[in-house]
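There's a structure below that I have some questions on.
Complex shown without one protein chain; remaining protein chains in place.
Labels run A and B following the written order; every chain starts at residue 1.
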Amino acid sequence: MEQIIVNGLYLGAQYALIALGLTLIFSLMNVMNFAHGQMYVMGGFITYTVVSQFNIPFFIALIISGMALAVIGALIEKFLFRPVIKKSKRDESTMLLAAGIGFFLDSVILLAFGEKQRGVPKIIDGVFNWDFRIIMPYDRIVIGCIAIAMIIAFMLLMHYSKAGRAMRALAQDKVAATLMGVNVDRYQMIGFALGAMLAGVVGGLLVTITGINLGMGGPTSTKAFIMIMIGGAGVIPGAIVGGFILGMMESVGLSVLSQYGDITYLLIFASLMIFLAIRPHGLMGKPWG
Amino acid sequence: MKKSHFIKASLLTSLVGIAISGPALADNPTLKIGFVGVTSGPAAAWGISNQRSMETRADWINEIGGVKIGDKTYDIEIVAFDDQKDPKRAVAGMEKMAQEGIHYVVGPNVDDGAAAVRPVAEQKGIMYFPYAFPKSLYTAPASNAVLGMVANYQSGPAIYKYLMEHKGVKKVAFVAANESDPLSQRDGGVEAAKKLGLDVVSSNVTYQVDTTDFTPVILPVIKSRPDLLVLSGVSPANAPQLIRSARELGYTGLISTETAQDANVLKEGAGDLANGFISVGGASTPELASDTMREFVKRYTKKYGEYNDESNTKVYALEYIIATLQADPDAIDDVQDFQETMDTFEAPNPYMVGNAKLKYVGDTSFGQKRQLSVPLVVNVYKDGKFETLFVAQVD
Partner (left out) sequence: MNKKILAYVALFLVFVYAVVPMLINISGRLDFYYTLTSVALLSIASAGVWLTFYIGRINIGQGAFALAGGYVSAILISQYGFNFWVTLPIAGLFCAVLSVFIGLPILRLRGVYFAMVTLVLTEVMRLTTLALPITQGAKGITSLPLPSGLEIFGLKLIPDFSTLENPKVGFYMMAITLMIIAYAVLYRIVNSRLGHLCRSLQQNEELASSIGVNTTYLRVLTYSISSFFGGIAGASFVAITQSIYPSSFQVADSINFMLNCFLGGLGYVFGPMLGTLMLYFGWDLLFTIGKYQMLVYSSLLIILMLFLPNGVLSLFDRKEKR
């Protein structure tokens, strides 16, 4: 049982970090960023390349991939999303753009980094083993802790910095925030860059554990969407809660339901649908969805 | 409105398109061989290693002046179609091949695609060489599919038997992704293991292919204490993670799979934890590879920067097509002839040392010769390289 909870916590921390970036972008711009998973993959590949081709230490590589993704995110927002949002009649139109960007990043990744699964060597060897009740490799513990530290840092940033306050104001009420003198364009760009950066950093973090490959983009986006649905779309604590809940659900579900075999995931997904049918706005979402 | 922009943009892109797709210049007549498979998206690795093996071999042949079939010398051109792992697109790809006048196509890579293209292939007279295992594709009345590799229901029993006899394996557990191909392979594996008298302790644990942490998946399997853990139909991306999770949870038994893997991927993804991992490969281990194989690997590496060990099994299909056409030049545009030649065809295997033969097999499994005889080389991973565990033949 302890093992299941620890697995769930670790999984939840990594999920929550992925979902954070996505929900931030959604809260600011009402954009379902289908390319989020591809940005995550991109971050992983950049970290891999920097570490294994140029022999630069892992943590510096992590920062480089975060920065690279922030720049990519900012450019995507400024030159693609901003004009399209201004011109389109319905908000949802950005979904096609996001999907197009996702395809585009996919093909860039394929051409630039190849089709193979990649990974960097473990950062720390060894396995923590508490009497066979909790078994956890040290590198997972480190990555899990970094993830949780980053979540806390992000929350602090959103709560106490000027940019964070501006972004929260925008997410709550765009018109009011604009009237109060918040520069919408600027903070949307910062927000998008921050979201993309988070994706890139998670990709980089996980490349030491799960590795990275071309195909992880789409499914990662889908999973992140599910998390923010559980917590409530566009609500930052919601994404964190959603991430941890999904992590726990998978961990517990896989253990408890393992004898049912093939239908484990069917049950997980079905219960998710039932949950949303009962709580149409997730745990803490706003009714406008 | 912005019509002019749009027109400009589309004009530009079509120009780019024309520029990229410039016709290849060649003196010899070209023999087109098709490839329909997945070269983008999650499963891209399968199709790309496939397509690249074909293109490497074709370039090589063309460089040495083409291949002589009958009294004509041909250059080989590979026409590749990306089906995005979508059976509907695979059919479109096959139609395209028919349109290009192609009669020999390698692919598709997965069960559903291979089943979906069957009507087109049989109607348009195309022989195709899928990497999919369902028996219905190869047993009569199906006539045009030729299995391009060793199926899991052939390699599985051989591996289990070897491990029973040499490593004392008694209890076996299976894990598979919840997709058609791996699940079918798992069911086949379970059946084979039971037939051999092995005790199947766990066989219903499955995982989503996009899983990022396999510890919760593997945990219940390890608890059932198997001696052998079979990763049925595992993709190269998932294999290292599964191995790592199992080892980190303290599993000390054997791990094996019936699909081809890449040594470098295992090294990066699981490091030393992958030592002892058993998989199926082609003839590239140092003990078996001929000079031709080494040359192939060299050329592939030069052309694409890095070799993919999965190509060891995928180099064969094109070789078989060409060799069979050489044996029966009339088959070049008549698959009926090809099918007749298949029954008697035999040629030396250029990729393996010794006197291995290229020939069509499959009588036992399919009741007709609809499988390439590829050496069943069972590898074991050791410190970044594969070593040969044993070699067997399929009949």
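What we mean here is this: a residue touches a chain if its C-beta (ideal position, glycine included) is under 8 Å from a C-beta of that chain, and two chains touch if they have at least 3 such contacts.
In this text the structure is predicted, and so the values were computed from the model without any measurement.
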Seminar exercise, completed: Full-complex touch with the removed chain, picking from B:178, B:275 or B:341, is B:178
Problem set entry | Which of B:82, B:213, B:248 or B:310 contacts the chain that the document leaves out | B:82
For this session: Have a look at A:6, A:41 or A:97 and name the one touching the chain we're not showing.
Result: A:97
For this session: Touching the hidden chain in the full complex, which residues of subunit A are there? Just list them.
Result: 26, 32, 34, 80, 83-84, 87-90, 92-93, 95-97, 99-101, 103-104, 106-108, 110-111, 218, 222, 225-226, 229, 233, 262-263, 265-266, 269-270, 272-274, 276-277, 280-282, 285, 288-289
For this session: Tell me where the left-out chain touches subunit B, residue by residue.
Result: 1-3, 5-6, 9-10, 13, 16-17, 20-21, 39-41, 80-82, 84-89, 91-92, 95-96, 98-99, 110-112, 115-120, 123, 134, 136-137, 142, 178-184, 187
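In this text, only the chains that are shown with their structure count from here on.
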For this session: Provide the C-alpha centroid distance between subunit A and subunit B, rounded to the nearest whole angstrom.
Result: 34
Seminar exercise, completed: Residue positions on subunit A within touch of subunit B in the complex are 3-4, 7-8, 10-11, 14, 52, 106-107, 110, 114-122, 127, 129, 132, 135, 137, 206, 209-211, 213-216, 218-220, 222-223, 250-251, 254-255, 258-262, 264-265
For this session: Enumerate the contact residues on subunit B facing subunit A in the complex.
Result: 39-45, 48-49, 178, 183, 203-206, 208-210, 212-213, 215-217, 219-221, 236-237, 240-241, 248-250, 262, 264-265, 268-269, 271, 305-306, 308
